[in-house]
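One protein chain omitted, others in place.
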Amino acid sequence: MKTLMSLLLLVSVALITGCGDSSTPKAPATGASSKDVLAGKLVLTGSSTVAPLVTELGKRFEKLHPGVRIDVQTGGSSRGIADARSGVADLGQVSRSLKDDEKDLRAFTIALDGVCVILNKDNAVKELSDKQVIDIYLGKIANWKDVGGKDAPITVVNKAEGTSTLELFCHYYKLKPNDIKAHVIIVDNQQGIKTVAGNANSIGYVSIGSAEYESSHGVAIKLLPVGGVDASMANVKAHTFPLMRELNLVTKLEEPTGVKKAFLDFCTSKEANESIKELFFVPIKE
Amino acid sequence: MADTRILTPGRSEWFSTLAVWSAAALVTGFFLWVLWDIVSHGFSQISWSFLTTESEKAGRAGGIGPVLVSTLLVVLVCLAVSLPIGLATAVLLSEYTPEDSLFGRLVRRSLDVLSGVPSIVFGLFGNALFCKALGMGFSILSGGLTLACMVLPLLIRATEEGFRSVPLDYRTSAAALGMSRSSTLFHLLLPAATPGLVVGLVLSIGRAIAETAVLIFTSGYVSRWPESLMDSGRTLSIHIYDLSMNVSGGNANAYATSLVLVVLLLVINMTSSWMAERWLHRRIVLL
Partner (left out) sequence: MSRSRNDAILIWTLRVFTAIAGAIVLLIVGFLIVESIPVLKSVGLSRFFTDPSWHPARNISNSDETYGLAPMITGTLISMALSVLVATPLGVLSAVFCHYYAPPTIARYYRRLIEVLAGIPSVVYGFWGLMVLVPAIGRIHPPGPSLLAAVIILIIMIIPTIALMADSSLANVPPAYLRGAVALGLSRWGTIRHVVFPAAKSGLFTGVILETGRAIGETMAVLMVAGNMVQTPKSIFDPIRTLTANVALEMAYAMGDHRSALFVSGLVLLAMIVALVSAAEWIGKGRIYG
């Protein structure tokens, strides 16, 4: 018992003190760096939609510049904005464009994403007009037979208040979030996809990239055209799909330098395209 | 313990026997259902490289090596902090505090309250205290410390129960023999209370490994090999959450990671019971 305790104590002390400083220096990200060797640490926080993409880009960047560390955290788009403002994070991840009261920050768009309406694959309905979607979400149409489907009550799946997807959806369909009469509220894309796939009479809206991937891999959902335009990544890329949103990295207004600038250049260049496509978003430069 | 078999069933007891076996069967059935889901979907992805390499393509390819290491480190920090504090508090509560004292009641009530604080509040608390106020930032250390706060009630209450179950005779006999209280504690009571301690340990480790909301805000999301305790590192449960809820096509690896987690738990639980038995329990013979 005594030997065990002292062993544990020794190990913990060793761990805490022995590797006290990591091998990379915590050089300020905006400080001057030598021309050849980039070094330093960048901290990014914000949207969990953007987080996997930035993590992948960060890994690629770290391989190119071994002295750099890119730390990605989540917490939501609003946290990204708040942390970028206060300087807690070097860059904020935001899954929408900046609002009017956020003009003290500038945004670097790294990818595009779309939002589409999804139905269960077994639903007979093939298309819904904008007015029908609005009425369904307002609760005015409550049964699938009123829009050409079978006689079954509609289960409306809505996204949580405050998410950028909801804001985009309401903005396009000119709905007020408080007027929506939903039956289930979901938090992220995958939850939405799985909920609609598990309920034959449901309707919901999620990111196009994920929906396209999942439905092509056998998940029981189908994507509806919006405003007559088919829901596909190709149409988002062609800018013909009406429900689009930007994935942004935001920072303070002054010009970024050093590691931050290098990373932003990397993310907005063609080298980032592979990672962007792997995660089913649309690159901006082809 | 072998004595429990002296309770033999009577013929008129068929109802209670049925009830007990049905309860066990129901519980087993549900759990096997969940476990089977995990094993059947996750088994095909497991390989040595899965366990030791970094993740690629946002976790859908590659492995979970760094995540495993971060998880183990977080649990280690958590236990290193919570075991001494928890054990000490449990001992004080059960051995040195009168049954009806205000102090004892207060501490117990506050621990009960602590056990019901939602995990997300712990996450925000840990973020505010360890990451911001104490300046540790997103790090394994912050995560471990916050988890320690979270598992304290479990550990303390379970261990206290263990001590409470040791018969009074042990203590009075020790006093009659002239042993000091600290000797009694270390050589007699602690070994005898080991079953309670082990339960507390198992529950705490289980809780620590299972936590997600707490760690998103404290030890973070980074999936790189941690170089020190001050590095941010995601744990297995966060990785599973990200793969199943955030990333398209992450289901397969989510299942695989869940399977690894289950196996890891089994190993940790068996090791801690074995260690506790070996080092503590066998020293005394229970009559």
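Just so it is clear, A and B label the chains in written order, and each chain counts residues from 1 on its own.
The rule is short, and it goes like this: a contact is a pair of C-beta atoms (placed from the backbone, for glycine too) under 8 Å apart; a residue touches a chain by one contact, two chains touch by 3 or more.
None of these values were measured; they are calculated from a predicted model.
**Q** Which residue among A:K63, A:K103 or A:K176 touches the omitted chain?
**A** A:K176
**Q** Of the residues listed, B:I46, B:V69 or B:I85, which one is in contact with the missing chain?
**A** Reading the full complex, the residue touching the unseen chain is B:I85.
**Q** I need the residue numbers on subunit A that touch the omitted chain, in ascending order.
**A** 75-79, 153, 155, 160-163, 176-178, 182-187, 191, 194-195, 197-199, 201-202
**Q** Write the list of subunit B residues that the hidden chain touches.
**A** Against the missing chain, subunit B presents residues 1, 3-4, 6-10, 12-13, 16-17, 19-21, 23-24, 26-28, 30-31, 33-34, 37-38, 84-86, 88-89, 91-93, 96, 99, 107, 109-122, 124-125, 128-129, 149, 152-154, 156-158, 160-162, 164-165, 167, 175, 178-183, 185, 195-196, 198-199, 202-203, 205-207, 209-213, 236-237, 240-241, 244-245, 254, 258, 261-262, 265-266, 269-270.
Assume only the chains that are shown with their structure count from here on.
**Q** Inside the complex, what are the residues of subunit A that reach subunit B?
**A** Counting only subunit A, the residues touching subunit B are 1, 4, 8, 11-12, 15-16, 19-23, 43, 48-49, 51-53, 55-56, 59, 62, 69, 71-75, 187-191, 209-210, 213-214, 217, 278-280.
**Q** What part of subunit B is in contact with subunit A in the complex they form?
**A** 54, 56-59, 73, 76-77, 80, 138, 141, 186, 190, 216-217, 220-224, 227-232, 242, 244-249, 275, 279-280
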